[in-house]
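Attaching a single structure in structure tokens format; questions to follow.
A single protein chain has been omitted from the complex, and every remaining protein chain is retained in its original position.
Our next item is chain A:
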């Protein structure tokens, strides 16, 4: 039996909603089959007012051991560092989260907001939002670089906007079943089992990518072309298993025809959504993509691209997924 407390800061509830879509296991299975005891979750618990306050106090007084603290949402520090833009029981929520983080065996940040600050931390960041152990790509965050939970680990980051339910449930099960040692974190504290591959891995458009065949415009779905060249798709540069562990068991953004917006990376939303950057590939000299797949550079990339386009087979210009 492991005790889990779920807190939400500057959140939209999207990670909870995503979590509720989980199927293998379902949220209910976590409780009934895997012995995860949800001490409190704002959307799932029956407990009431004083009961919740007492529970919080019991955790802080070490009467109830806290195994896993899950945080969804940013830490809101505004205005002027007071945290009064986000109050819980007349106390800044950031203070509750600080206290619980220092009691927990493991701290798991779910979704971009809790990992890196996410959309609310986009300039001008009116709520003074920050991630648990990062502010965008900068280490430190709310808890500081040195923070380690009781079990000696930094915050386990499960990013994404939202995080996929399987990424969440599988890490929780790993903790509950004593398999956390199998979870290796990358340099952004993300489980490598999910975040070593790229969004592009498994994308149905990858053959079009190979032959440098672009999607001419939206509305082509899976039928034709790659979204990297014109629509600003970040699939080749983004670490996620979105095309490997499908969304809602059915699809992924790029499969449906939407460019990947890189939501598992700390820089999301990229370019702070400046004019001209949404759904548009940023280019050098009008034609070379400014950002190219990891390990490549724009020049060698474009030499390779020119060759690929020249020798592309005829079918690369045709619909592959016919209606």
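Heads up, the rule we're going with is that contacts are C-beta pairs under 8 Å (C-beta built on N, C-alpha and C of every residue); 3 or more make two chains touch, one makes a residue touch a chain; residues count from 1.
Simple rule for what comes next: contacts and distances are computed from a predicted model.
Think of the chain that is not pictured: of "Sulfurtransferase complex subunit TusC", "HPr family phosphocarrier protein", "Malonate decarboxylase acyl carrier protein" or "Hydrogen:quinone oxidoreductase", UniProt labels it "Hydrogen:quinone oxidoreductase". Across the entire complex, the residue among A:119, A:153 or A:288 in touch with the chain not shown is A:119. Interface note: of A:179, A:196, A:249 or A:290, the residue touching the hidden chain in the full complex is A:249.
Touching residues on chain A toward the chain that is not drawn are 10-18, 20-23, 26-28, 31-32, 42-50, 52-53, 74, 76, 78-80, 82, 84-90, 118-120, 122-127, 129, 161-162, 217-223, 242, 246-258, 261, 263, 269, 272-279, 321-323.
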